[in-house]
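Presented below is the structure to which this report refers.
In this view, the complex is presented without one of its protein chains, the others remaining in place.
Lettered A, B, C and D in written order, each chain numbered from 1.
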Amino acid sequence: MSEASQLADAPAASGTGRKIGEVILDVQNISLAFGGVKALTDISFNVKEHEIRAIIGPNGAGKSSMLNCINGVYQPQHGSITFRGKTFDHMNSHEVAVMGVARTFQNLALFKGMSVLDNIMTGRNLRIKSNLFMQALRIGPAEREEMRHREFVEHIIDFLEIQPYRKTPVGQLPYGLQKRVDLGRALAMEPQVLLLDEPMAGMNVEEKQDMCRFVLDVNDEFGTTVVLIEHDMGVVMDISDRVVVLDYGKKIGDGTPDEVRNNPEVINAYLGTSH
Amino acid sequence: QAKEQFFPLLSYRTGPYAPNGTPWANGKQDYIKMINARDGGVNGVKLTFEECETGYATDRGVECYERLKSRPGVALFDPQATGITFALTDKVPNDKIPLITLGYGLSVAQDGQAFKWNFPLMGSYWTGADILIQHLAKKEGGFDKLKGKKIALVYHDSPFGKEPIPLLQERSKMHGFNLELIPVTAPGVEQKAAWLQVRQMRPDFVLLWGWGVMNSTALKEAQATGYPRDKMYGVWWAGAEPDVKDVGDGAKGYNALALNTSGTQPKVIQDILKYVHDKGQGTGPKDEVGSVLYTRGLIIQMLGIEAVRRAQERFGKGKVMTGEQVRWGLENLALDQKRLDALGFAGVMRPLSTSCSDHMGSTWARVHTWDGAKWNFSSDWYQADEQIIKPMVKAGGEKYLADKKLTRRTAADCQS
Amino acid sequence: MDPKKIVLNVNGIEVIYNSVILVLKGVSLQVPEGGIVAILGGNGAGKTTTLRAVSNLLKGERGAVTKGSIELRGERIENLSPADLVQRGVVQVMEGRHCFAHLTIEENLLTGGYTRKNKGEVAANLEKVYTYFPRLKTRRTSQAAYTSGGEQQMCAIGRALMTNPSIVLLDEPSMGLAPQIVQEVFDIVRDLNAKERVTFLLAEQNTNMALQYSDYGYIMESGRVVMDGPAADLANNEDVKEFYLGVGGGERKSFRDVKSYKRRKRWLA
Amino acid sequence: MGFFLETLLGGLMAGMLYSLVALGFVLIFKASGVFNFAQGAMVLFGALAMARFAEWLAGWGVTNQIAANVLAFIIAGAIMFVVAWVIEMLVLRHLVNQEAATLLMATLGIAYFLEGLGQTLFGNSIYKIDIGMPKDPVIAFESVFQGGILINKEDLIAALIAASLVALLSLFFQKTNTGRALRAVADDHQAAQSIGIPLQRIWVIIWCVAGVVALVAGMIWGSKLGVQFSLSTVALRALPVVILGGLTSVPGAIIGGLIIGVGEKLSEVYIGPMVGGGIEIWFAYVLALGFLLVRPQGLFGEKIIDRV
Partner (left out) sequence: MIYRENGQFKTTYRADQQVFPILQDRLFIGLVLITAFIIVPAMASEYWFRALLIPFLIMALAALGVNILVGYCGQISLGSGAFMAVGAYGAYNFFVRVPNMPLVPAILLGGLCATAFGILFGLPSLRVKGLYLAVATLAAQFFSDWMFLRVKWLVNDSPSGSVGVNNLQVFGMPIDSAVSKYWFCLVMLVVIAMLAKNLVRSAIGREWMAIRDMDVAAAVIGIRPMYAKLTAFAVSSFIVGVAGALWAFVYLGTWEPAAFSVDLSFRLLFMVIIGGLGSIIGAFYGAAFIVLLPIFLNQVLPALASLVGITISTAGLSHAELMIFGALIVWFLIVEPHGLAKLWATGKQKLRLWPFPH
């Protein structure tokens, strides 16, 4: 606990410690259609290292589909994605994970039958070196490796404050905690880019504050680049550096929160007048 | 302690083979009940039994065997299933309990010098197949007339169904007939393809090696594809009432091997009706008494009991015999016609005598034909051709001994 | 609470999952005819469980009400099937959407009309839902599994409305919806409430919205009701302001500036 | 050529008979997302009931064979209804919203129970169902092909019955409200309950329909094979049919049946002899697998959805 709060306390003041770097992820002219439904039409935007990049837009605008393209879950029909200087027509889920992109899901995609601990441990799998036989025998190195990863995961569990649920099957947790576990699993991958799909849905203000803190801490402390989809404008406007706005598959805005907030097209399509 | 000789009865009264297994099991039980009621057992030794349901499954059979084998006074086992026979063949030598497999089991086990504990009494699939070929030759007017003929074997795709193949191949080489093999996947509920093949190749004869539902289905498919039933010849497991009953007229003319008669005339059956069924002690329904498989059950049980009686003659009358002693009895059975008449089995079966080298005792069988309502004999008794079978049995025995790293029993061992 | 007729009376219920996990520890609440009542509370407080207990959907989760009673217009309903309850006008919008994945959006909605035998009524209801959620109309032929999260949420709400309910249990209706749509959903709630006298019991995390639109609120913490009162009073309560509305001490704090120490206070524990 | 056509025809008709059994699987799967292991046992149970009642009715003075058969069919149908009702009350009701594996296992328990009960009530011997099916073959086109083409009237009638049942059920699923509700139930028991679909009544109905379909299948197979325990094993022959056609598709059961029937008969007759025969059963499964590799949800099955 104390460690986590120290982590968070120091740079809490408005991210002054962060330096936003070069473009790490560049999405160019992505188009994706399902039969007649055009989920994405010619979308381009980029994400810079260490920044928090938000994607907003009305329901069905194509936000999740965008993440799915980056992740290799969907294959776009047109366009390309450049990650750390390498350009791909389409991505392959496994490779994307190896390159250091992690993801949380809008409709909880946790492993229901497994405990919280095991769920988060799966995030470490890419880093496990011991082979099948060593794991079966659990001798020396395999065991030590397992312990190392366990320790790392315990830090995440502490950080997310879900210690009491370690051994609970995730299916039994309330929705909000499941969202945290989902985040924990992504963090366990020690990603360079973290894609978050509505991580704060179904939470009250206090819990959202917690979540924001986690996201900011990760971003501050580890310099993790964050791509965030969220419908709570308060959150988006407060914590993101730049915002992309999608509407029915098209990009209608891109810029700093303030620019976006004042973009009439965006107001019309998404924000409405109340903000 | 009471003097009781125990007969474990492995049976299946449920599952796919129940219609055939039930009368068989009932015959065995009724015979024991009758001997106890009529004779008070064997020289004063009462006969007891316990049934154990195997469902025709090997592992359940092994469990039954293990459960019942250590009962006091166990005489012998009759597993009533080929698969269980295989599994028990390895176990009985250690436990010193004989295994009788009348009309089924391993053909090579006839070689008593190799298979000390197995008794495939009264016939194996080799003798059965041999007799069928003899019968066909006789019908055609001589073995030379078989030349160029086409004989199809429609068989249950399992060791049971495959056993006759080596012998038939041997015979086909000798006489120049073509043997066509048509397997039917167990349990044999779907045989359309098999019978379409039969229709296409138009064999002169079809030999049917089936068990349970396969038989009636085969007859129905034969009818449906227009293959004449009177050119079909079944093994003795395909020649009982359950096989033809619900085919009715469609099975008219169908032939099968018979190891025994059916019907209620024999004295032993009358005795059973009198001592068992009339007293309300019958195991199954009364109208089943005297059916083919029921009668076969009687014979099996009779042979087992006669082996006990024979053993008592040597090891002490009125004593309970051990498995080993019963084994000796089985190996030294000598049931001549007189003895059979006395037992009430006149006309039911052929005389039988076993020896150390011949655990079968008799290789005779005849053919009966279904007339739409009952089985009638349509041939005289045949004996399987020793000259063909003996070398095969011998060779098989040798291979078995070699595989198991055993040696052939010596003459001295045969005396014990 | 004014002496309006109570339609739903939950009286000291205890709920146990898997016959070992005690989740609700004596929850009581009343819903008046034509009212909008909100249940507020953090993750795991037991809001969903309370709603499930009312709509009798606990059994499928291997949960059971072990104590207390639930009355609908004076009738005990613990032993009625969910279908019976729908016949009596009680319908639940389940948390987590639960659309029928293989059915199209329109089929989903029509299934909602299963209990309504009058074809014209079903058609009218369908039109009504489509006017509430025009987005659904454009996606009507798409299988529910292939629609976006928000579209599924709309579908779930629309499906429940298709039953012509008199009491709706809404579990987190705003989850995953764009702000405009959230607004619209709450407007629909108010609309139905005002025009058709539909009673609402809603569990919501969006406390701000919930208190704005409801008449009365209950706040739950770890399986107990810790505070209740008219919505307006709750909205002015300092603790509620701080913990549920995020405006403690007057101004709304930026999410960026929240302090990192754990500040949650428990009323009871 | 004549023989080829004959085999083809035989395969088609065998396939229709499989379809009849497959249909029962599809019904229950559609209505609850459960693979019903007890389908084979239900076929056996229905056939046993029908065979024995026909026999007993004859003994009780119903001498007209047609009347006895019709009455026996009605009684057996009523028994299947009672069975469905009891199953819902004692088993399904308590397993709402459980995983498919659990429900699958429960249907297995039901299968054991029905097998035991069926044999206890109706006996374990071979019984006859004689609904006057013609048994002897007809040879057609003798002038065209040498030896003509053999057509089995019994199969033809059975195929017709199967086809009309399928047509009827397809209509039911496509056109009625209940059909849609069933599909909803299969997707999500709990959500279906939450909007007022009476799960319990629906399950009784559908198990009852499946029971009657099983009874018809049992009647036809029973009149072909005789009624005894092995009847329950035809379920294994019908399995590749269901899966090839798609677990959720009624017409799929027919098309799947035809493909499997033809495929296995042709393979057995033409490929079998080269490898020693007896290949039809695994060939049927391999054939189904081949189709699945192209269409993992079967020919007409609903697309398997996996989405994040």
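Please note the rule applied: contacts are C-beta pairs under 8 Å (C-beta built on N, C-alpha and C of every residue); 3 or more make two chains touch, one makes a residue touch a chain.
Remember, predicted model here, so these are calculated numbers, not experimental data.
> By the document's own contact criterion, which visible chains does the hidden chain reach in the full complex?
The chain that is not shown is in contact with A, B, C, D.
> Going by the contact rule already stated, which one of A:Ile20, A:Ala33 or A:Ala109 would touch the omitted chain in the full complex?
A:Ala109
> Of A:Asp42, A:Glu146 or A:Glu161, which residue touches the hidden chain?
Of all options in A:Asp42, A:Glu146 or A:Glu161, contact with the hidden chain holds for A:Glu146.
> Even though one chain is hidden, which residues of chain D still touch it in the full complex?
35, 90-91, 94-95, 98-102, 104-106, 108-117, 119-120, 124, 236, 239-240, 243-244, 247, 275-276, 278-279, 281-282, 285-286, 288-289, 292-293, 296-298, 301, 304, 306-308
> Mind pulling the chain A residues that touch the left-out chain?
Contacting residues on chain A, toward the hidden partner: 71-73, 93-94, 96-98, 102-103, 105, 109-114, 118, 121-126, 128, 130, 132, 135-138, 142-143, 146-147, 150-151, 154, 185-186, 189.
> Of the residues in chain C, which ones touch the absent chain?
The list for chain C reads 16, 18-22, 62.
Here, only the chains that are shown with their structure count from here on.
> Is the number of contacting C-beta pairs greater for A-C or for C-D?
Of the two interfaces, A-C and C-D, more C-beta pairs touch across A-C.
> What is the identifier of the chain with the smallest separation between its Cα mean and the overall Cα mean?
D
> Where centres are the averaged C-alpha coordinates, which chain has the largest centre distance to chain C?
Taking each chain's C-alpha mean as its centre, the farthest from chain C is B.
> Round to the nearest whole Å and give the separation of the Cα centres of chain A and chain B.
74
> How far is the middle of chain C from the middle of chain D, if each middle is the mean of its Cα atoms, in Å?
Measuring from centre to centre gives 44 Å for this pair.
> Mind checking the centre-to-centre distance between chain A and chain D? Centres are C-alpha means, answer in whole Å.
Roughly 49 Å, centre to centre.
> Which residues does chain C have that touch at least 2 chains other than itself?
Residue numbers touching two or more other chains: 146.
> Listing for chain B: what residues touch at least two other chains?
none
> Residues of chain A touching chain C in their complex?
By the definition above, chain A touches chain C via 5, 8-9, 12-15, 34, 37, 57-61, 64-65, 106-108, 161, 172-177, 198, 201-209, 212-213, 216-217, 231-235, 238-239, 270-272, 274-275.
> Per the contact definition, I'd like the list of chain D residues that touch chain C in the complex.
Per the touch definition, chain D meets chain C at residues 96-98, 177, 180-181, 183-184, 186-200, 248, 302-303, 305, 307.
> Would you tell me which residues of chain B are touching chain D in their complex?
Those residues of chain B that touch chain D are 13-16, 18-19, 22, 157, 181-185, 187-190, 192-194, 196-197, 199-200, 212-213, 216-217, 220, 223-226, 242, 245-248, 250.
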